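I have a structure I would like to understand better, so I am pasting it below and will then ask my questions one at a time.
Every protein chain of the complex appears in place save one, which is left out.
Entry: chain A
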Amino acid sequence: MNDLLLKSRNKQRQQRLRHEVSRLYLSLTDLIPMDTESTFFENPPQTVAVGQPLSRVDGRAKVTGAAKYSAEYNHLPGMVHAVIKTSDVAKGRVTGFDLSAAQREPGVLAILTHQNLPKPALTAETKEGKEAIGYSVQMTFMPLQSDQIFYAGQPVAIVVADTLEHAQQAAAKLRVSIAAEAPIASYQDTKAPRYNPGGKPDADAEGTKRRGKAAEAFAAAPAQVTATYSHATNHHSPMEPSATIAHWEAADRLTVYDATQGVSWQQRALSAILGLPQDQVRVITKYLGGGFGCKGPIWPHSVLTALTAKAVGRPVKLVLTRPQMFTSVGHREDQEQTLRLGATKQGKLLALLHEKTSTTSPWDDYAETNSKFMGMLYQCPNFEATTKLVKGNVMTPTWMRAPGEAPGSFALESSMDDLAYQLGLDPVQIRLVNHADKDPATGQPWSSKSLKQCYQRGAELFGWSKRNPKNGLTRDGKYLVGWGMATATYPVNDSQGNARVRLFADGHAVVQVAATDLGTGTYTVITQVAADCLGIAPDKVRFELGDSALPTTNISGGSMGAGTFASSVYTAAQDLWQKLTKMAVTDAKSPLFRAKPAEVEVVKGRLQLKANPAKGEDFAALMKRGSLTDLEGFGQGKYGAGYEAAQSGAPAPAKPDDAGKESGHAMYSFGAHFCEVRVDPELGTVRITKWVSVVAGGRILNPKTARSQVLGGATMGIGAALMEQTVRDPNLARYTNASLADYHVPVNADIPDMTVEFIDEHDPYINALGVKGIGEIAIVGTAAAVGNAIFHATGRRLRSLPMTPDKVLEAMRQPV
């Protein structure tokens, strides 16, 4: 019903606009105000390149080393190297520095501490500062402003030298005296108060969310499951460590080569912090070696590099060491979730109560928003979610691939599995029983949802129908074999951004967006989109990104990148075709002379009459006749709720968190994972031997890069499930395994040959091209699928991540 209404409203509006435009044409011959609506392509445009498994356009540059990462701009005149000296202890006060030995080291140019580092114009510690810096600030604290130490690894000094080695050695020789105090390591410390951040004015965490009467409904429910889950601290651990090169090209003009997921965000944040007009700060990130969220926000090291460069009057390069990557760019917080499910005997959910406790920093009320996921995945009338925090001596945690959904899904999807076993239902069946036909949180219809198809196709590919309904019964030699599955979902977050397309009469084009490519394939998929929008081959398109001087856009994060950039390029192409159409209909030599623009369509770069396609001409002919070598189009594209609002004429959502409330549809990707494990009950080892992921993620721009995203997401989920954990010493609050030898991420031997499929979806509400993000969804539900398979194999439920051999052995000692 709603869908129909929107469609007809849109149609009316478009017709009205077209009518107005044509009327103007009749009365004006010179200056014609152009229609800014998308009228040239049917939505979506004919696809030639889109949907093809095009290999990465940047692949050759990467394998030959031609691709320049942020730390590789070594040609800057007089560039010097900075090394951050960090605090050994997690709490205390700096009482003094002994610089003598460090200063004697060769090549040392400066040693900067809180006593002599130039001050930023503002920090996020004040409300105004936070607002000016924008959404990208996660940690409001800025180190090196005072003698206070709040976390181990906090910067206490910056050493600058002519070479990296000299700076490192001088930093090692620098002595810092700190009066240490006893820190709080985590929420598990019983001395630390737990608090509910709800109601605090700028709490990132949510406090309490409610609908219905969850406690009463749970108490009365005939079937109940209560369980507590824990999730270890995880670190993003991208291959490329964060790096910043700051170059003051003039006293008030700064260029920064920074490993960031969002050059526009970084530009805004840095200009606010440094007190510069935004256009005087340029941020460049041409290639990124992974981010997973940790390169989304602005972190102190980028600011400190700019301040250091100011202090020494030369370009400064700073590259974080691998150990520093564990204390400089956030992490997924250690957390505990208690979940209570109440259901009917048929497995229909009646109540869901969720309580989460996690560790945050001394300054910020940060918590992943697990409750959003909890409240929307299944139909359930009564819901309550509470977030509690403990302030520990750690830096502020941050978004890590599917923040909230990933740990939340481990709890919910494990408990759903419990409920299925308790009631003798197949795990897929109980999910179908509770399938939400509209968003339980808002009551909105889904813009599209193909979850049932994901279950069905996944089950087919996996051979789920052969599953033994009883657990602990399948053996293969010494191994216990088990099958598990879980649901995945991820929201289409509200986003927007700009793009420019420049089409040349010789048939090639330059397309520009201040986007970033984390290694995911942005260069490639946007090249494909641009090729189709312009009606030329992908190898005729050069897509430029990673420079804040280009049209500004959102970060590559929150799975918003592909959709936002694609729709802005689409809109920019519309703008271009409108200009060309105007040229054609006013050019006496054009076959389209005096045609109404609304009657003109563009097919593969040819402008022609809709009613008589034979009448028309190629853009090249038109441009050449007009002595144009090139022409530009500019577009502002929207992704998610804002797009739907704009299409339907409703006011745009005020801020990202409000998205959905004013829009017509709830917007999510969905998926399902199926997993087989072999558990050695005596050694406690778990190996994944079969994996199927099926994802419904809107239009798949490129099945090859999309598949890689799902492989990567599921692999990262398997890491969280079986091995990833950063350990903070309980007494000293310092990590004991801050290296990639000791923080284990999966290797090839951990991952079987995975099967990935997509369900074809056409979603008209989310953006012009129907693209949903797929960067995060595959990590969601993965750990639960593994845990559910372990339960099926062993009859034991593991509720603490990662599910390492010690925990498996412990569980095996328990009676079934």
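Operating definition for what follows: a residue touches a chain if its C-beta (ideal position, glycine included) is under 8 Å from a C-beta of that chain, and two chains touch if they have at least 3 such contacts; residues count from 1.
We take it that contacts and distances are computed from a predicted model.
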item: Hidden chain of the complex, named as in its UniProt record, picked from "Electron transfer flavoprotein subunit alpha", "Xanthine dehydrogenase family protein subunit M", "Phosphonate ABC transporter, permease protein PhnE" or "ABC-2 type transport system ATP-binding protein"; value: "Xanthine dehydrogenase family protein subunit M"
item: Touching the absent chain when the full complex is considered, from A:Asp88, A:Asp162, A:Asp426 or A:Glu599; value: A:Asp88
item: Selected from A:Pro183, A:Pro440, A:Gly546 or A:Pro746 as touching the chain missing from the view; value: A:Pro746
item: Contacts of chain A with the absent chain, listed as residue ranges; value: 88-89, 152, 165, 168-169, 172, 323, 478, 682-685, 687, 722-723, 727, 729-732, 734-739, 741-742, 744, 746-750, 802, 804-806, 809-810
